[in-house]
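Shown here: the complex without one of its protein chains, the others still in place.
We call the chains A and B, going by the order they appear; numbering starts again at 1 in every chain.
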Amino acid sequence: MSDMAAQSSAPAELPRAKTDWLPLLLVPALGLLALPFVGSPSTWVTLTVAGLAMGMMIFLMASGLTLVFGLMDIINFGHGVFISLGAYATLLVLGPLGSWALSDSIGLNLALLGLCILVAMAVTALAGAVFERVIVRPVYGSHLKQILVTMGGLIVTEQLIHAIWGASPIPIPLPQSLRGAFVLGDIVMERYRVIAVVIGLVVFLGMQLILNRTRIGLLIRAGVENPEMVEALGYRIRRLFVSVFIAGSALAGLGGVMWAFYRQTLTAGMGMEVMVLVFIVIIIGGLGSVGGCFVGSILVALVANYVGFIEPKLALISNILVMALVLVWRPQGLFPVARR
Amino acid sequence: MTEPLLQLSGVHTHIGPYHILHGVDFAVPAGELTMLLGRNGAGKTTTLRTIMGLWQASSGRIRFDGSDITTRSTPDIARAGIAYVPEAMGIFTDLTVRENIVLAARSGPVDKSRLDWILGLFPALKRFWNLPAGNLSGGQKQMLAIARAISEPRRLLLIDEPTKGLAPVMVRSMIEAFRALKASGETILLVEQNFYAASALGDNVVVMDDGRIVHSGTMSDLVADKDMQQRLLGLSLDAHQ
Partner (left out) sequence: MSTSPALPLAFDETRRRGGILTGLLSSDLPRSRALSFILFAIFVLLAATPFLFSGSQPVGTAAKICVFIVLVASYDLLLGYSGIVSFAHTMFYGIGGYGIAIALERISPTWSSVAIGLIAALALSAVLAIAIGLLSLRVRAIFFSMITLAVATAAAVLASQLSEITGGEDGLSFQLPPALRPAFRLFSEPVFGTMINGRLLAYYLVFIVSVIVFLVLLRIVNSPFGRVLQAIRENEFRAEALGYRVVAYRTAASVISALAATIAGALMALWLRYNGPDTTLSFSIMIDILLMVVIGGMGTMYGAVIGAAVFVLAQSYLQVLMGAGSAALAGIPLLPNLIHPDRWLLWLGALFIISVYAFPGGIVGRLRQANPKG
């Protein structure tokens, strides 16, 4: 520690907070890189908006999972089922209030979307609480058992969805005024995608606010880094974990609603289908990092959209490739979380 | 005679298949600084972690402030008034210096005059107040770890090797800080390998070897008795100077 002596003799320069800009630059760099391959700028804008919308939805679904892992070293392979459950929960609202979707009133349409989101989040929060208690709690500490048991939870819950709502895909209507697109010159942006971007951004900013400005947020960030020390400071990390698990499930439910209206079809397996992207995202972002999860989501979704346009057959492979490249560059993900 | 603030009797601790503590007995009297000495692997860190409930004692009793805390959970033990500074310091590097201290003050905003007193003890922290603690140097992290432990009044501080790896100048300022803490009436249980630092501070001394207590008494007796130092610690005060 020779720097110590130097500091006490001469007033050392104030070290600046090191922000890791490199991963953040990847997003605009990727966009620019794609532009010449896509060709037309208006198509590029459409693709970019679509990619951002998809990225936001993936972020909603992935953020809870990455925090749960960071806090308790638990990986929930059944997380995808909350996405499906959230999607199906829209039926609880669309059943009695389906006519609102056909109405031309923007107010009613948005109210319907809002209600769907609220109900879905309530349902998935409840499901998350049950899942945590019944499936996850008995297998703390054993990754092998966690993976197996949460897969089991996934199988059973998917089957329950089939039992309750039937096994065949269910079409759901996108509210009238959310259909169609905004047209600016020759740039076309689908309305629903713009709404998805807005909702995703609001949730992201809200999460940032909670994580950085509230005591519970500080505790979560501290707990991700060193859960034992948080306990030694007198906080019960279990409670914190359960709340984060429930909140993460509710966010997955919200993501499920957005995803459901995007596809306009419900299937019990829809959650597991996106889970592949979700896993890629949290690996790329760095397990436990919300910021990494956000950047990773956008990156993955943009790549999927650009490549899907340029060479559709390579869309999913491209994401594996992105993941491999990121891991070769940074084996712990873009924003590795410091741990003990 | 009043009951000591902390009393361990016959504490055994197992970590996995390994038996680490073989019946530890000692007391920490209130308002005094007790040094816990011993070579590497003697069980000092395990003793602190067992008191904190981070490892569970397999038998024996730990009494704190008149009640049995042997089987309580770590958060409950912390809430009973014990602050712990682990050897690795446990700084949250992603949080700022301010956030680290804010988090440690469970009951709400840190008292202004107390904060001034803490920052008086560790002036370096002021300069980094709103920067992520990961930017601090090793010695500064140690200061933050201790500042965090005293952000609110506590009954007992457990501090694990605060001078480890620090430059001599930092060791001296750390000793000054402990003197000030002692003067303010804090009860401290301090693990030390650095006998020079220990002898400058301790009221009482407890020496461990191989998971057992091999000596306890006052620091002045030990400092005066070179033979005992040689026997217990295998080193002398002079050799370390």
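Just so it is clear, a residue touches a chain if its C-beta (ideal position, glycine included) is under 8 Å from a C-beta of that chain, and two chains touch if they have at least 3 such contacts.
Given the structure is predicted, the values throughout are model-derived calculations rather than measurements.
*Asks:* Which displayed chains does the hidden chain touch?
*Replies:* A
*Asks:* In the whole complex, not just what's shown, which of A:30, A:47, A:135 or A:178 touches the removed chain?
*Replies:* Of the listed residues, the one touching the omitted chain is A:135.
*Asks:* Where the complex has a chain not shown, which of A:22, A:106, A:184 or A:320 is the residue touching it?
*Replies:* A:320
*Asks:* Among A:85, A:101, A:272 or A:295, choose the residue that contacts the chain missing from this document, as touch is defined above.
*Replies:* A:272
*Asks:* Going by the contact rule already stated, which one of A:77, A:100, A:241 or A:262 would touch the omitted chain in the full complex?
*Replies:* Only one of A:77, A:100, A:241 or A:262 touches the chain omitted from view, namely A:77.
*Asks:* Return the single residue from A:89, A:149, A:178 or A:197 that touches the missing chain.
*Replies:* A:149
*Asks:* Pick out the residues on chain A that sit against the missing chain.
*Replies:* 75, 77, 135, 138-139, 143-145, 147-149, 151-153, 155-156, 159-160, 162-164, 167, 272, 275-276, 279-280, 282-283, 287, 313, 316-317, 319-320, 323-324, 327-328, 331-332
Quick note on the criterion: only the chains that are shown with their structure count from here on.
*Asks:* When the centre of a chain is set as the mean of its C-alpha atoms, what distance in Å lies between chain A and chain B?
*Replies:* 42
*Asks:* Help me check something: in the complex, which residues belonging to chain B touch chain A?
*Replies:* 52, 54, 73-75, 78-79, 84, 86, 88, 90, 92-95, 99, 102-104, 106, 124, 127-128, 131-132, 134-135, 137-139, 148, 165-167, 169-170, 173
*Asks:* Could you pull out which chain A residues touch chain B in their complex?
*Replies:* Touching chain B from chain A are residues 1-5, 7-8, 14-18, 215, 218-219, 221-222, 224-226, 228-229, 231-237, 337-338, 340.
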